[in-house]
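Only one protein chain is missing from this complex, and each of the others stays in its spot.
All chains are identified by letter, namely A, B and C, in their written order; residue positions are counted from 1 within each chain.
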C-alpha cells in the first residue's frame, strides 16, 4: 500500500485552500501545490525567497533560473505577482501575514509539535531554512509528507524524538495514506487512501488515531 | 551686528562638504544647504522623508507637492536620486550610513551636547521629528543656527538647560556670527563674521571660546 | 476571486471601532490620505489613538480629525509645525494626550509590529527624557533603549496605483510612511488615484505587495493636504 503519489498529496491539499488564501509553500511536496489551484479560486502562493503570486511550473525546457521556489525548482509568476527582498519576505512570514504554511516534516506529534530540520544526528549536518520562521509566524501550519520514513518507521508520533521546529503548530496532515486533523482531543483521521483500512493506517502511525464518523476515501 | 544671512550660513557650511559626502539636511537653515553645492563636487543630500539626491529648490511657482524636504519645502531631484519609504530612510540614518547631519539647535554645549527639540516648557507642546535619530546615527553632526535667540540670549552654553537631544555629538557650529569647532579642549572659533571682533563674539556666547591662531573672517 | 476594491468610502471604513489605533500615513502635506480621513470623520468612530508623523496644519485632514474631539491620544514625532493650530488648541486644553516618539523609532516600531518582532534596541533617545521609564541596556559599550512594536487596528494610506490584489505603487516622496503603515495594521485601507488591471504593475516594481492591503477605494482626484 503506497497510497497517494506526491502529486496527489499536493493536489489533495490544494483542494482545501480557500479563495484568496495566501499560502507559503515549503520545501518538498508542498512546492508541488502551486501546480494545483482549485477551479474558480485564486490562491496567492508565497515563496520565502521573495515571491508572492507563484504560478505553476514552467513547461519543460522553459523557465528562468532567477524564478525559483524554496525547493530551488523553476516557477512562473501569476498576474499580480510581486518580487521583494528576503527581509521583507520574512516580515510577511514572521508577522502573521501568511494564512497557511504548507511544510514537510520528519516528525509530527499528537499535539501538533513539528520536527523538520534535524534528526539530532551530530554527524549529519543540519539545515533549517525558513522552517522555524514559518512555524512561528504563519497563521496556520499544514504538513504534507510521506506517512512513514523510507524504512517504514512512523513519522506521526506520540512525542517527537527529533529536535523541534516549533511546538503545537500543526493543524492538519496530508500524507500518502490519509488526511489527519490535529485536534485538542487527539489525531482524527478524516480521509483514508482508497483501499486502505483504518487498522492498516493505525499500524503505520506511531500515535493513537481516531477515525472521524464521517470519514471518506481521499479523492483527488 | 547681525552677521551672516541664513542663506550665507548655509552657503558657508556647504563649502566644507567634501566630494561624495552624504549629508542629511535637517529642519530650518540646514534645508537651505541643498541650494549651495560647491563647484566641482557632488554632494548627496538626504531628506528624512525618503529622498536621497535632493537638488536645489525649484523655481518659484514650480515644484511638485510630493517632493518636499524635512522642512516641508519644495525640492527637486538630482540625476541619481532615489525614493524610499520612511523606515528605510531611518535605516540609513540610524545605521551610520549618513556622513554628516546638518541640524538646527536651541542649545549646544561646550562638550557638543545638543538640545533642539524642547524648551522643557510643559505648556509648549514638544516636537522631536528625526533629530534624535540623526544625532544618534549620523557619523558627524554639524549645527547651523542663529548665534543667539531672538531676545539675544546665548544658544552656545557651558551646559544645556533644555532637555537633550543627544550627548557629545556636535563637532562644528555655523552661526550668523562664526564658525566654531567643538574640540576636546573646548570651543574654538575658526572664523568670525566680517567686522565682528572676538570680544563681541565672546560676549554673545554663553561659554568660553578660544580663538584659533589661524582664524579668519567668514568668506561666502 | 480576490478583489480588494470596494465601491464606497463607507464600505472601505465600515467596522472601524471606537477605541481603534489608527495609523495615518503622510509627512507634512505629502502622502496624507485626505479623503480617507474625511471618510473616517463621516464614519464616526471615536476614542481613537492616531499615529501620524505630524498633527496637520490648518483645519483640514489630520487637524480636522483632531478637531472632532474623537481622538483621545496622538502618537507623533512632530506635532507642532507652523499652522498646527488645532493640535495646539486641543493639547493646551488638555483634550489630547500626546506620546512623542522620535521619527525613526516611530517608523521602526510599526515595522516591528509588521514583522512580528517583540521589540528592538535602538540607540535613538538613549539617555534623554524620551527614554525615561524605558528599559535600557549597554550593548558593546553603547546605550540602547528597548522599544516595543506599535500595531495599528487600521491604517489609512494614500497610494498612486493599485490592482485588485492590493499591490501598490506610490507617488514620489508621498511614499513616506505608507508601506510601513499598511503592513503594520490589521486592516489596511488604501485610497488609490488609479486602479489598474492585475498584472499591469510589473512584479519587480510593486512597492507594497498586496498581502499587506485589505481594502482599496478609488479616489481619482485626491486633494493634496494643506490646500483649501
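Please note the rule applied: a contact is a pair of C-beta atoms (placed from the backbone, for glycine too) under 8 Å apart; a residue touches a chain by one contact, two chains touch by 3 or more.
Only a predicted model underlies this, so the values are computations on that prediction, with no experimental measurement involved.
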| item | value |
| --- | --- |
| Chains still shown that are in contact with the chain withheld from the display | A, B, C |
| Selected residue (touches chain absent from view) among B:36, B:84, B:117 or B:162 | B:84 |
| From A:9, A:83 or A:218, residue that would touch the chain that is not displayed | A:83 |
| Touch residues of chain C, complete complex, unshown partner | 108, 112, 115-123, 137, 139-140, 142, 144, 148, 169-170, 172, 175, 203-205, 207 |
| Contact footprint on chain A, counting only the chain that is left out | 47-51, 64-68, 72, 83-87, 89-90, 93-94, 118, 123-133, 136-137, 163-167 |
| Residues of chain B (touch criterion as defined above) contacting the omitted chain | 19-20, 22, 42, 44, 46, 52-53, 77, 79-84, 88, 90-92, 94-98, 136-137 |
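Assume only the chains that are shown with their structure count from here on.
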| item | value |
| --- | --- |
| A-C or B-C, whichever has more C-beta pairs in contact | B-C |
| Longest centre-to-centre distance from chain B, chain (CA-based) | A |
| Most centrally placed chain - per-chain CA mean versus overall CA mean | C |
| Cα-centroid distance, chain A relative to chain B, in whole angstrom | 56 |
| Intercentroid distance (Cα basis), chain C paired with chain B, Å | 29 |
| Residue list for chain C, restricted to those that touch at least two other chains | 111 |
| Multi-partner residues of chain B (each touching 2 or more other chains) | none |
